[in-house]
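Omission of a single protein chain aside, the complex is shown with its protein chains in their original locations.
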Amino acid sequence: MSVKVGDYILLIYDKNRRWLLKAEEGKIHHTHKGAVNFNDIIGKPYGTTVLSSTNHKFYVVKPTPMDLILKMQRTTQIIYPKDIGLILLNTGVVPGSRVVEAGTGSGALTTILANYVRPTGKVYSYENREEFQNIARKNLEKAGVIEYVELKNKDILEGIEEEQVDVVILDIATPWLAVKTAYEALKGGGNFASYSPTIDQVQKTVKELEKEKFTDMRTLECLVRYINVEEGKTRPETRMIGHTGYMTFARKVI
Amino acid sequence: MSVKVGDYILLIYDKNRRWLLKAEEGKIHHTHKGAVNFNDIIGKPYGTTVLSSTNHKFYVVKPTPMDLILKMQRTTQIIYPKDIGLILLNTGVVPGSRVVEAGTGSGALTTILANYVRPTGKVYSYENREEFQNIARKNLEKAGVIEYVELKNKDILEGIEEEQVDVVILDIATPWLAVKTAYEALKGGGNFASYSPTIDQVQKTVKELEKEKFTDMRTLECLVRYINVEEGKTRPETRMIGHTGYMTFARKVI
Amino acid sequence: MSVKVGDYILLIYDKNRRWLLKAEEGKIHHTHKGAVNFNDIIGKPYGTTVLSSTNHKFYVVKPTPMDLILKMQRTTQIIYPKDIGLILLNTGVVPGSRVVEAGTGSGALTTILANYVRPTGKVYSYENREEFQNIARKNLEKAGVIEYVELKNKDILEGIEEEQVDVVILDIATPWLAVKTAYEALKGGGNFASYSPTIDQVQKTVKELEKEKFTDMRTLECLVRYINVEEGKTRPETRMIGHTGYMTFARKVI
Partner (left out) sequence: MSVKVGDYILLIYDKNRRWLLKAEEGKIHHTHKGAVNFNDIIGKPYGTTVLSSTNHKFYVVKPTPMDLILKMQRTTQIIYPKDIGLILLNTGVVPGSRVVEAGTGSGALTTILANYVRPTGKVYSYENREEFQNIARKNLEKAGVIEYVELKNKDILEGIEEEQVDVVILDIATPWLAVKTAYEALKGGGNFASYSPTIDQVQKTVKELEKEKFTDMRTLECLVRYINVEEGKTRPETRMIGHTGYMTFARKVI
């Protein structure tokens, strides 16, 4: 498969220097390691190595959904891939799932969910801040998954309009206020997830889940540590992310 | 959606007592909390609450792929959901992906991969121990995803037969010996993953990745901690899993 | 230095099989790996290797304060050595310090503190449950540090009797109720520490510290992970302690 005009490519120099770029004829991408000419890229197979004007090696790969969200325009802090993976597995989102999500934010979680419900499922994504929704729409178009998403310019606290959905995922400031509407929107046995940075949000949300007919409540956090692997010098990295958010999961029972 | 004869259901009593069961007319499931009669379950909607002979509440839900793998017959230690989530995101497996995996083991990772490459992708799963493969086949049938998997009774160290695949995932004792064949099987820009319990395996694998034309090598580990959320008594659980395996990722360049 | 009658020794077989024993002439210690005769131990230098009746190797070492507390008779969960180390460093307990502690519990933290305030300091340890105090007294005598401790059969919530102390350390169910008396007992710039398993206890305590004139509040938790080091098989242990308690530190200002 080769790079075509209009494709989004990931151009990699090293761990910290990488760019998500649209392939356009004659386009020049300037970096501290020289200029990269898209005429050297278009028509070449993915995975190709290209030399910059100063003879540095750059690699051209097809971006994964994770690459896309790490490079997308952000309005707010996005959910980290480590946490998204746990949300996918714990809620059982699969191709064909109908998923309600709020808030859309920059559309990072939306992008991943849309990729995994394809081709027959749908993500209904609530966001009451229109400017965020507009940015999310662009990000979803860039990721090529907008057709699997219905962006809703509504506050989820005012109620979910969908019924019998498989999964509801909340990444909002007051998730406890949306527990009741989530319960009503879910089908029997459906999965609930909430993502919150503070333990106080978690406590309020779990208390509300206990009032509604939810079961199998679990709250967890996930730490990822990178390891520098080098012969004779292997060690974990000095710095790591110590906290992103807690995840709470539950299932609706009748 | 209601429970039909032949469905696999997850019967939940509490966090530690839950069973994956096939719905059969007249079947009685005996537990320490009384007997559950499937005649009270069949025809009822998922999410239903059923009382045992001793009046304890049990919940009937549709198992997610994660529920299936946590309850499947095991031949070896399976990869934990926390790690599978990271593998999915880091390799970019999506509906339509062609994925080579080894070894099949009990088919846990295979089950999740098969769910996510549906309906147009395929998982090619190598396993040279035939008894393991037979158990994996049953697990995949139970999970309803056998049609998206080609089980190969072959040792991946003797070579991958597929070409231009999107992703290669190794969970074998000597992943470094399969790096070369993984490189050859991958398409340009394709993603490589290896999962290993020991740091020595990681070091050998990374060394081999550096010899072949791979880029963007990352090694990481993932810790999940459960939180007991209870008003006035919220605290992380006393015990946790301290280590499962390291994950190493890379991308093929040409 | 050799083992004398009356000494407490640590007899080590392996990681999980070790005993704190008093050296007595003619005493036989029976284990699953044979009987160990104290006549083979008394008069030998510490560090000596002794053979059991079934020819297994046992090692005789002088117990450290940590060995003593891990083997002492317990009434309640003791504070882990990892947490004690952080408490020592963060409160600045040193030889000569005057330290108030509550509750005494089994006397584990008391034992370590008493060791480090020697020879000129003192630990004032409050405990209102007399049966706990009696066990703690025996543990402190066994550890040889009872002379550096004043065991007080009083509830710290009713007030600290000492004045101008260097450090106050609380390991009680309701530390926030003792913040005011801790403030009064401390000298200017004195260090406060509280150890609590739940986040709710921490929140209440910090709120109270903010009401009194404390500064430099810090709350932290400590995770220790053991590594199995074996050539070609090095990896962290599968299971670890995920939570013991949070530690909160502060300094009194005037």
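We just call them A, B and C in the order they show up, numbering each chain from 1.
The rule is simple: contacts are C-beta pairs under 8 Å (C-beta built on N, C-alpha and C of every residue); 3 or more make two chains touch, one makes a residue touch a chain.
Please read all numbers here as calculations on a predicted model, not as lab measurements.
Undergrad: Can you list the shown chains that the hidden chain touches?
TA: Within the full complex, the chain left out of view touches A, C.
Undergrad: List the chain C residues touching the unshown chain?
TA: Touching the chain left out of view, chain C contributes residues 1, 12, 15, 45-49, 59-62, 64-67, 81-82, 84-92, 94-95, 112, 115-116, 118-120, 187-191, 199, 202-203, 206-207, 215-229, 231, 234, 246, 248, 251-254.
Undergrad: Over the whole complex, note the residues of chain A touching the chain we left out.
TA: Contact residues on chain A toward the absent chain are 197-200, 225-226, 231-244.
Criterion: only the chains that are shown with their structure count from here on.
Undergrad: List the interface residue numbers of chain A and of chain B, divide the shared ones by all numbers used, and answer same when the ratio is over half, different when under half.
TA: Same: most residue numbers at the chain A-chain B interface appear in both copies.
Undergrad: Please name the chain that ends up farthest from chain A once chain centres are defined by their CA atoms averaged.
TA: Farthest from chain A by mean C-alpha position: C.
Undergrad: Based only on mean CA positions, could you tell me how far chain B sits from chain C in angstrom?
TA: That pair's centroid distance is 43 Å.
Undergrad: Report the inter-chain centroid distance for chain A and chain C in whole angstrom, where each centroid is the mean of the CA atoms.
TA: 46
Undergrad: Averaged over CA atoms, how far is the centre of chain A from the centre of chain B? Could you give it in whole Å?
TA: 21
Undergrad: By residue number and range, which residues of chain B touch two or more other chains?
TA: In chain B, residues 199, 225-226, 231, 234 touch at least two other chains, as defined above.
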